[in-house]
Every structure is written in C-alpha cells, then in structure tokens.
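Heads up, one of the protein chains got dropped from this complex, but the rest are sitting where they should.
Labels run A, B and C following the written order; every chain starts at residue 1.
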Amino acid sequence: MIGKVFKVSVFGESHGTCVGTLIEGCPPGLRVDENLLRTELRRRKPGSSLTSPRREEDEPVVMAGVFRGRSTGAPILIIIYNRDRDSSFYEAIKDTPRPGHADYVARVKYWGMNDYRGGGIFSGRLTAALVAAGAVAKELLRKHGIRVYSYVVRIGDVEASVEPRDSPEFREAIDASPVKCPDIKASKRMEDLVRRVAEEGDSVGGVVETVAFNVPVGLGAPPADTLDGDIAKAVFVVPGVKGVEFGAGFRIAGMRGSEANDPLVLRGGAVVTETNNSGGVNGGISNGAPVVFRVAFRPTPTVRKPQRTVNLATREPAVIKGWGRHDPCIAIRAAPAVEAVTAVVLADHLLRWYSWEGMRSKILG
Amino acid sequence: MIGKVFKVSVFGESHGTCVGTLIEGCPPGLRVDENLLRTELRRRKPGSSLTSPRREEDEPVVMAGVFRGRSTGAPILIIIYNRDRDSSFYEAIKDTPRPGHADYVARVKYWGMNDYRGGGIFSGRLTAALVAAGAVAKELLRKHGIRVYSYVVRIGDVEASVEPRDSPEFREAIDASPVKCPDIKASKRMEDLVRRVAEEGDSVGGVVETVAFNVPVGLGAPPADTLDGDIAKAVFVVPGVKGVEFGAGFRIAGMRGSEANDPLVLRGGAVVTETNNSGGVNGGISNGAPVVFRVAFRPTPTVRKPQRTVNLATREPAVIKGWGRHDPCIAIRAAPAVEAVTAVVLADHLLRWYSWEGMRSKILG
Amino acid sequence: MIGKVFKVSVFGESHGTCVGTLIEGCPPGLRVDENLLRTELRRRKPGSSLTSPRREEDEPVVMAGVFRGRSTGAPILIIIYNRDRDSSFYEAIKDTPRPGHADYVARVKYWGMNDYRGGGIFSGRLTAALVAAGAVAKELLRKHGIRVYSYVVRIGDVEASVEPRDSPEFREAIDASPVKCPDIKASKRMEDLVRRVAEEGDSVGGVVETVAFNVPVGLGAPPADTLDGDIAKAVFVVPGVKGVEFGAGFRIAGMRGSEANDPLVLRGGAVVTETNNSGGVNGGISNGAPVVFRVAFRPTPTVRKPQRTVNLATREPAVIKGWGRHDPCIAIRAAPAVEAVTAVVLADHLLRWYSWEGMRSKILG
Partner (left out) sequence: MIGKVFKVSVFGESHGTCVGTLIEGCPPGLRVDENLLRTELRRRKPGSSLTSPRREEDEPVVMAGVFRGRSTGAPILIIIYNRDRDSSFYEAIKDTPRPGHADYVARVKYWGMNDYRGGGIFSGRLTAALVAAGAVAKELLRKHGIRVYSYVVRIGDVEASVEPRDSPEFREAIDASPVKCPDIKASKRMEDLVRRVAEEGDSVGGVVETVAFNVPVGLGAPPADTLDGDIAKAVFVVPGVKGVEFGAGFRIAGMRGSEANDPLVLRGGAVVTETNNSGGVNGGISNGAPVVFRVAFRPTPTVRKPQRTVNLATREPAVIKGWGRHDPCIAIRAAPAVEAVTAVVLADHLLRWYSWEGMRSKILG
C-alpha cells in the first residue's frame, strides 16, 4: 500500500484475469470515470515500433466507490481486464529463470506457488494499475492547482535537455513524443537508438525526470515520513527502478556548500529559492519550489540475445533467449507510472497536511 | 516510524534535553546494553579536525524494554542526553533562515512553533538516535549472520575504489579512516580535501556506499513494500540525502540489457548471480547477492561564506554567515547512520519474512 | 484495513456493481477457490422466512492472487457481483434518513456524494466480503489446527445455553439452525420470536458468541495491539454491533477477584486455566484457553412501523416506513461475518507471532 491517508493498493497478474487498484481514503466529490482513466492509460499504451507490439486494450472499469461519476468517500476499486494471452512460452521456461527478472526470487519467496506467466505480479503490466490510481490522485491535486509531469530525459547515451514548464504545451510535448521526451531533437535520436537496439535483439536503459508544480510549502512528515523518502519508496513500486535522485542529485556530492545551497530571495513578496539544487525539498519538507527528481531504469531484462541461467529442475546451467513482445526500453512506458505514483504520494501528503492545517486557526486562536 | 514489525521512531532536538529512539516489536533475548550502544555511537563521534570540533559525549541510557542486559520484547527506549549548549547564535538568526537548511520550511510547516535552535529535529544530531536503533537491529541481524557496512566512497571530486568484504578487517579499515573510507589512498586525499574546504570556510558533498552480506533470498514485500524502496525511504531520514541508487544505479541507464542482466550461475550447488548490477534486489526482493547501494549527500549547508537569505520578520533580503562548529562534510558522520537505518529495514523485513516462513512447513505439509 | 501482516480491505456498495475484498500478505500455497468461498458464503445466505426474502446469488469470483487454486503470495482480490436491484425506494427516501441507519452521518461525512441506495457501503451486504476474506483466513488457521465458530446465543429475550465444542457436529448444529443457534430448543423459540416480530413489522436484537479453539499461547502484541482489542475493533466492521465482551464480560464487574481469577492447573503436563473467565486472553495475549467473546447486535434499523425523521431537503419533520426486504434480526446473518473477522484477526496475529518465533532458536542459541 502506498500512502497513509490516501491509500493505494495494486493487484493483478500479467496473464491472470486483470490488474487493478484499490484506493482507500479518497475524499468525496472527485470526478472518477472511465473516460478520465482511459485518457491516462492511453499515455502508457504500447503499439508503436518503440514499445511492445502487443495490442493491449486497457479498458478500465470502475467497480466500487464511485456514484454518478464522482468519488463517494468509500473505497474505490478500478479493474483493467487482461486480454487472452498465450502463456505457452512461460510454461517452456518456467524452470529457467530469466536473468534480470524477478523469476528466481519469486520462485524462492513464494515457495514455487507464484504465477510465473509473464512475470506475474512483477510484470510491467502492473503499471496500468498505478496509472489508474494516479489518475484519481491527479484529480485531487488538480483541485489544489498541483500538476505533475514525468518524461524521459535519457535513453542509453542520448541525453535530452528539458526545461519543464507548468503548461498544456509541455504536457503535449511529452505526449507527442513516442519516447515521452519533450526535447524534440533528443526524442528523435532516442527513437533511432531504441529502434537500433531492438534490431540488435537487445534493450537499453533510461532516465525519467519528474517535476511537480505548485506544491505548497510544508508537505512531508519528518522525521520518518519525509516527502522525498515517500516518493523514493513509491517509485520502486514501478518495475525496473535502480535509482532516484532529487534536485542536483548525485552531482551534489561534487559540489561545495556555497554553491549547492539555494539562496532564499523575495519574488513578488514571496520567499522563494533562487536555484533548485534541493529539488524542492529541505529536511523532508516541500519548500515551495518545484519538486524535481530523476529515476534510473534498467534496460528491459528480456532480450533476444542468449542469456545464461540455471535450470532449477535439473540444477544445471542453461541458456535462455527472450521472446519477442517486449519493449526495448521500459523507461518510456514507465514515465506515466512514475508520474502516477508521484501524484499518489503528493495526494497523500496533501491530505496529511490538511489534518493539521484544518486545526490551525482553532489552535493559534 | 521506520518498519512495520520491527518499528523504530526517533525523537529529540539538537538543543533540547535529548535525542533518542523508541523501538517497538523487537524480539526478546537480544543483547542491548550501554556498552554495545556506546561502541556504535563512537563511530559517529566527532572530534578530529575533519568533523565538528564540538565535544559530544554520547552517553546512551536504556530507559525501558531491557532487563538484565537483554531485550524483553517490550518497547525499548534509548535516550542520549544533550550537553548544555550555547543557543545564542540561533536566537540571533532565528528570523533569517539558513539556505540549504530546513529552517524556512520548518517555520512555515510548524507555524513558527518549532525549536529552531541548532536545527531542532532537523539537526544531524538525530543520527545518534538512528545509530542507537541500528545497534539493536544489528544485534538481531547478527543472529542471522547478516552484516551491514557503510563507508564513504566519494568526497567532492575524490573517488575511492573499494572492494567490500564481509570481514572484521574491512570493518576496521572503515573505522580507522577519519573519513570512513576503507581505501587508504583515497582516504588520505579525502582528508586533505576536507581540510582545505574547511579552511576556505566552505563545505563539500560526498557519497556513502552500503553493502549488506548474507541477506537471504526473499526479503521484501512487493508490490508496495519493496526491499529497495524501504531502504530508499529510510535513508532519507538521514539529513542531507539527495539520491540513492542500487547496484549499477544511474549508470544502468546507459547499458544494454544483455550487459546489465546478472547471469544466474551455480556456485557450490547454489544459484547465484555472476555479476551484481541489480545490487542484490530483483523485483523488490533480495536475490541472495550482497545488497549494495550508494547514497548522495549534499555539502553541509552551514558555511562560513556569506549566504543570501530573507529576514522573515522584516521581509527584506539579508545575508548570513555560518557559525564555526559544523562538519565540513556531513557524509562522513552520516555513514554510520546510513548503516543503522539499513540494519533497521533489514531487521524489519527479516521478521516479516519469518511471518511466512514460520508457517511454511505447516502450509506445504 | 484489518490486520498488519495478513491485511484485509473490503469495498463495494449494496446497489453498486459488487462487493469484495482485497487480501494482502497472505502466504502462498493455501487453497482459495470459488467452491471454498461459496461454502462459506452460503452460511450467510438469506432466503428463509427468518432472513430477508431477497434471493441473493453470492457468486464469488477470484480475480487475482490465486494460481491453479492456490494462493500465490500476491494480493488476492475476490469479487461478489450484485444482482440488478430496484433502487427506486431509495430515491424516494434519499432526503429522509432512516433512524438507526448510517444515512444521516453518511450524508454529512461524505458531503452528500455517497451512494445512498441500500445503505451503500453501510449495507449488511458488505458482510459477504468479510465472509470471503474470512474463508481465506480460516484456510490459514486450519493449517495450524485453529478453528473458529460463531453462533447466536440470544435473540430478544430468548437465551440459548450452548456448550461450544471443537467438532464437526458442533459446526453442523450451527449451520442446521435457521437462526444459527446450536441449542435446538432455543433455536426453535428464537425462530418463533423472529417470525412474530416480522409479522409485527418490527425487528429484534441479538447476541453472537464466538469461540476459537487451539489458539497457541502468545498471540497478541501489547501494549497497543492486544489480541482482544484487535478482535474488538474488527467486530465493529460488521454492521449493527453495539458491544463486545470477553469471557465473563460485563458480569465480571460484579465478581470478586478470588472468584474471577482463572486458577492455573496442570492437565496432561500442560499448564491450563481451570476456568475461563478471562475468555482466553490475559494482558492482551492468548493464554491457550479457547478465546471466547460475545457481540451485541442492535435490531435491524429498517422496520415497517413508522419512524420519525427529518427531511433534509425541506428541513422539516418527516415520517418514514421501512420497505419489505430486510432481515428482522441482523444478528443471524452477522454470525458468519463475526466468525470471519475473528479468523482474519487470528490469522494476522498468528503470522505476527511467527515473525518472532521464526527467530527464536537463532536468538536463544
């Protein structure tokens, strides 16, 4: 479960009946309908040559917690059915765990009872459930003027130069790019790279950047539930994450304090930071600057090139080759999922923030 | 609170009575005494020219949950009293928040009621509480043969080359270095850098690496409570963290799948990964390889060089200069704190793992 | 959510698409299939003259977390679809909250956005979701030899005399009674009373007793998560509960200590309590005796007799009369739900208990 007040659970398997999400603690009155969900889900939809050739029909169904198109305050259940899938490949390889995947750890942890078809709960398909939950969280944030954007800033050795802006144009630029990169030039080079890598029967890693605008000063609940820590934990729910960094991130290790500190200045009467090396968070609390962070994604583990593994039935070395239908770069489809989990964490901390703010005038008198 | 079964809370202020930790859910029978705690606390003790010249006497006192030197199963309370401190500097600057610090966000979030002296709960002094909690967690892990080591691998532009080993010698090499770096050559250069930076009235960032050996396959509770996600969240409790990456980390974004995947091979009859680009975690679950991750620390925000800020009382621009007693590089003293929170998360997931494992033979029959 | 390790959420509305449950933290390898669920659900099925004349087809569908009939360790989603229902009555009364129901509080708390049809999430129909979750919990408990029985011991002024036994015959005696009361004579009188009350257009309250056999010594996590406290909280999830008491319960207020204390004696070499005034729990921890408690249920709030209320649209006094399809005594159908939530709490505490027990030999050496 992600969140303590706005609480999101996800469930489902790649080759099972469905994936989906249960949202508990969502306030009443928010628009939640299939159109809204479909719009968000389409942003992670595969289909182009750059993502998996599978034709997924992500048809979300709202099963509970919504009445006449609005959240009711009761738990919200959203389900996205799976289409019939061919699981024969997975039967063939069920004793030979795919390197880089969770096959081996799942088999050990779940005593061999796990649904191994398509990675089961470890499938990237679970991100559809995250995106659905994020769609609801974003409706809540929208009421507060908070908007979140996630986009690809790096694939392999191609790095983009992105200046995020809180505007419909920026959103469109992200959505228009087949690699979710709003820097058109870089996007083109990324496309080329992904296509080349796919032809080689290989895959490639990437970096997703996220920015949240209009986050009020004060979200986060230190010592333990820092805003950055909660975001960091949540992004690891997205498959393939290997790192997360805020603001200047790892680069800050090479900086001097006099350079890394963000000076506080007045702008239009408001106290703001002049720079944003902190990524919008100090001491685990939002400081009013955009919350900015980057997430590193590993290359898709499944590749057509042969990979060494072990046959767990015979306990002998084995070689496995990936099967065709996988994105060569998971970072692309992961971007909307990172955006979604960020929205969920912000929604949770926004509600937690109001639990104090609502009492403020009564306490201070 | 960190953890769901082995649960750690920290409390206290830099210039208040004490800092400390409450540990709930710790099993009975573990050695918990002041000597044990003192040994751990000494590892974060300042005193050399490289860390703060303050002479802190970290005298831990076990207040509850321990009987005749052993944990009883009841909540454990450990307190570390503060020495008398001069808070006059903080009175002088209380309206001019220090850039890079949590001064400004704390004032807003806590409606001006926060203890601003020495950073209050945002002080690095809270890491003493984390280290105390970690000492108890490490006793639990020790019973299972799990050992955790954190050490500095980078300060500014000086990078170390460290080959972690699960041995007393490795521990000694860490502890012997004034910068907590077991690479002697790099340690020397780091020392020089830190000294030079201090003389300039500035500070510098760094990177702490952590490795946990002998973690059994299967720790982690996906989808939401991944092992890497829980570690990532916990490290943000340590002040000054700006990023965390596992295994190949951000470098993996530039890799091909065929290269990033860790082949599964047999070693002495056991299934192991040949490489460790995954950092010991797949799909949020430990895979039996050492759990390896790195944490980026910002430079100490307090520097002697002048910094621009805003006087919140007069709403006018202001300039502030740091006061003398601060570590020029917080990464050094943070290393034991990272080690401690890692131990806490592993202890929690170890106990959670047993909640299923204990039923295994009964269920599988 | 009920539970901390074995975690159960319920969702759904009376006149919405479905009700159901999400179970997180369930170990792998347990039998979970529609037959098992159907068997349990049948125990709360209405149809006789004593319960609602509605013909509910409680067809459970396992949507996630189960593979080849066994739990996988992933979140389990179970859905029970609602049949088409006539909601016209509820449209007519939506501004006149039914006394004793949650109509009024729901309207206020949920800002008028709640699904008011059939009580929405406050409907007794949610107990089907609880029973489904309980079916899974009972499979876990069964592996440990723990069995739970809930039955009616009182309806109105008719009190039963029940000597609970851990046997298939006892289970059958409960299931055979149309009022879930294993005391045949009392059962007959209860039937008569319920029928008479129904004819009067009224309803009647009752008491459900629960006993859990073979609970090992040591379940419960004081100070806060006591076993009795967690059970007490969970039973309030069942609609209509107004009280819960363990062992001698409220009667103990009139007793002397010398009489209330359960002497410890040896039986077959084992330490047991001679009496069970404590209801199997001391200090929040199971003591090895059967866990015994009783739950008081209010009469069904909906009655055909006229009830005074307020029209919230006009802000004028109003009178409302219940509509036909309601059980005259909710305690009857609530019994399986109480059994279910008890099983869930015991399953949770059993797994929590193993989180320590699994480490026992490693710690004590």
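Here, contacts are C-beta pairs under 8 Å (C-beta built on N, C-alpha and C of every residue); 3 or more make two chains touch, one makes a residue touch a chain.
The model shown is predicted, which means the values in this text are computed figures rather than measured ones.
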Candidates B:Gly120, B:Pro182 or B:Gly283 - the one touching the absent chain: B:Gly120
Looking at the full complex, which residue from B:Ile2, B:Leu41, B:Leu77 or B:Leu312 touches the chain that isn't shown here? B:Leu77
Touch with the omitted chain, as defined above, among A:Ile23, A:Val153, A:Ala221 or A:Cys329: A:Ala221
Looking at C:Val10, C:Leu41, C:Ala132 or C:Ala173, which residue reaches the missing chain? C:Val10
Sole residue of A:Gly29, A:Pro178 or A:Pro263 that reaches the chain not shown, by the stated touch rule: A:Gly29
For review purposes, identify every residue of subunit A that touches the missing chain, sorted by number. 4-5, 25, 27-30, 73-75, 140, 143-144, 221, 223, 350-360, 362-364
Need a quick check: the contact residues on subunit B for the chain that isn't drawn. 1, 7, 9-13, 16-20, 22, 24, 28-29, 63-65, 67, 70-77, 79, 109-115, 120-121
Residue by residue, what part of subunit C touches the chain that was omitted? 1-2, 9-11, 97, 99-102, 104-106, 108-109, 111, 121-122, 126, 154-157, 197, 202-207, 217-218, 220, 222-224, 226, 228-230, 232-237, 239, 241-250, 252-266, 269, 271, 273-274, 277-279, 282-287, 294, 296-303, 305, 307-310, 312, 315-317, 331, 360, 363-364
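Basically, only the chains that are shown with their structure count from here on.
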Counting only C-alpha atoms to place each centre, which chain is farthest from subunit C? B
CA centre of subunit B versus CA centre of subunit C: separation in Å? 45
Where in subunit C do residues touch two or more other chains at once? 28-29, 73-75
